[in-house]
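These notes concern the structure reproduced below.
The block that comes next holds chain A.
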Amino acid sequence: MISIKPLLAVLVSLLVVPILVSSRTPNVREAWTFAAASAKFLIVVSMVPAVLRGEQLVYTVAQVIPGAPIAFRVDPLGMLFALVASSLWIVTTAYSIGYMRGLGEHGQTRYFCFFAIALSSTIGVAFSANLLTLYLFYEILSLATYPLVTHHQDAEARVSGRKYLVYILGTSIGLVLPAMLICYHLSGTLAFSDQGFLAGTGPPQLMTILLFMFVFGFAKAAILPFHGWLPAAMVAPTPVSALLHAVAVVKVGVFSIVRVLTGVFGIELLSWLNLGTIVCVIASCTILIASLIALSQDNLKRLLAFSTIGQLSYIILGVGLLSPKGITGGVLHIAMHAFGKITLFFCAGAIFVATGKRNISEMVGIGRRMPVTMTAFFIGALSITGLPPAGGFLSKWYLGLGTLQADQITMLVVLLVSSLLNAAYFMPIVYRAFFCPAEMAMFENRVQEAPAFCVVPLVLTALISIILLFYPEPFFSLARLVAQGVTGG
Partner candidate 1 sequence: MSSQYPGLLIIVPLLSALLISVAGWVNKRLCFPIAVVGLSVALYASIGLLLRVLAADPALDGGVVLYRLGGWDPPWGIAYYVDRLNALVLVVVSVSALLNLIATKNDVRESFSTKIGAFYTLYILLVTGLLGITVTGDAFNLYVLLEITALTGYGLIAMGGEYRAPLASLNYVYMGTIGACFYLLGVGYLYMITGSLNMADIASILPGLYDSKVVLAAFVICMVGVWLKMGFFPLHAWLPNAYTYAPSAVSSLIAPLMTKVMIYVMIRLMLTVFTPEFTFSVLALQTSVVWLAVIAIVMGSILALGAPDVKKMLTYIIVAEVGYMVGGAWLGNRAGMTGSILHIANDALMTLCVFLAVGNVVYRVKGYGFDDLRGIFVKMPFTMIGFVAGAFSIIGVPPTCGFFSKWYLISGGIEAGHYGFVAALVFSSLINAVLFFKLIEVGYYGSEDAHHHHGTTPVSMAEAPVSMVVPLLIVAGGLIAVGLYTGDIVARIIDPVIAQTIMD
Partner candidate 2 sequence: MSEIISSVVAHYNYWIYIALMMIGLYAVIGKKNLIKKIIGVNIFQTAIILFYVSIGAKKGATIPIIHHGPGGGHHETTASVIEASQYMNPLPHVLMLTAIVVAVATLGVALALAIKVYNQYGTLEEDEILSRIRVR
């Protein structure tokens, strides 16, 4: 079905940029940001019923290269990702206002503009109909997030910004672009399809090389050893870390890999060449190593960064299992991790706004001062660890079922060990925040939360994290549709 809605969903935040630039007061500017975020969310939501009915909305913008136009296609996988990103943009906007004003940051107009551009490209990636369009928005996202990552414009931001670009642009130009061209050369098309388009076009060795080029090329997914940019990018203001490095940027990387695995290679080809196992091994190495590194971190945001690196590979692991349940779990984890991790980042930011503390060792007893924030933190940590009553339990459950379905017991062990590690790095923080002896507490026993603009969003995302376990719609249906589509079952 041809529909202009996907294009509108992408453009709405782009069109608001000139208005943001020319706004006279911060209030007007932020009102427009809210308007754009809501409009984007509504457009995305309005497409949900059609997608659940199994229809695909398509729209072609320009015929640039034969077989590879700039075109949009809304399918369950893209829909799920777009829903997550667009709903969290609204929350993050509210949080940004509280955070940026609370700290009196400079260059706020620039900040909101590039945020809007980044969201446009995220939705663009979600709705891409082919590899070329995906690459286009992937690159725009890399470039639009550079000013956000380096927002502080100091020496540290400069170094991190360089690292960010070297990793992200270096891999996308150096690996993805040639891989994409080889695909085009092999098959004459780049359009994603449920069965992939590479089957039977080239020798197995070439397929393996292409797989590596794609998996490592989308460095936004932070698969080891291309993860170095993510901890470095934590110099960004916390809302940026929250939305971009828990939701938009990293998820775009993971989404791209999932898209390429399912839409370019196709499950059949992957299992025929046994490439799924390779993907699983790469992912599980990343999961374990990142969790171990996270254990030794003192800076809260860096800990969250390494935790993110590990969690992202869950998603890739799930798809690499090539079993319907594994894919369901992996895709569902895009949503569950997003809500859980953004809560944690919001909490880290709220603590920084309220107390100026960045390190875990300085947060002993903070639960007494900021009970709401730390409770939300606890819920987020539960979700990431994969324990009920938070939504993360559901996706991890399906991932576990997926390993059994695929007869990959090793991977089940990896999942369990990793969950233990997650608990090991999160729970001490929570424990010491609430249950430390009174004489060790570093804060007065007086409730003093961050501004409401900061607290309300994190409560909201924490609540959603819980609700998602009991009512995981429409994400669950979408994830099931994805699994059905790509495995043909």
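Heads up, the rule we're going with is that contacts are C-beta pairs under 8 Å (C-beta built on N, C-alpha and C of every residue); 3 or more make two chains touch, one makes a residue touch a chain; residues count from 1.
Basis for inclusion: all candidates are chains of the complex that A comes from, given by their letters.
Only a predicted model underlies this, so the values are computations on that prediction, with no experimental measurement involved.
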item: Pick from 1 or 2, the complex member that touches chain A; value: 1
item: Residue ranges of chain A in contact with candidate 1 within the complex; value: 61-66, 69-70, 106, 132, 135-136, 139-140, 143, 147, 150, 153-155, 158, 161-162, 165, 169-170, 173-174, 177-178, 181-182, 184-185
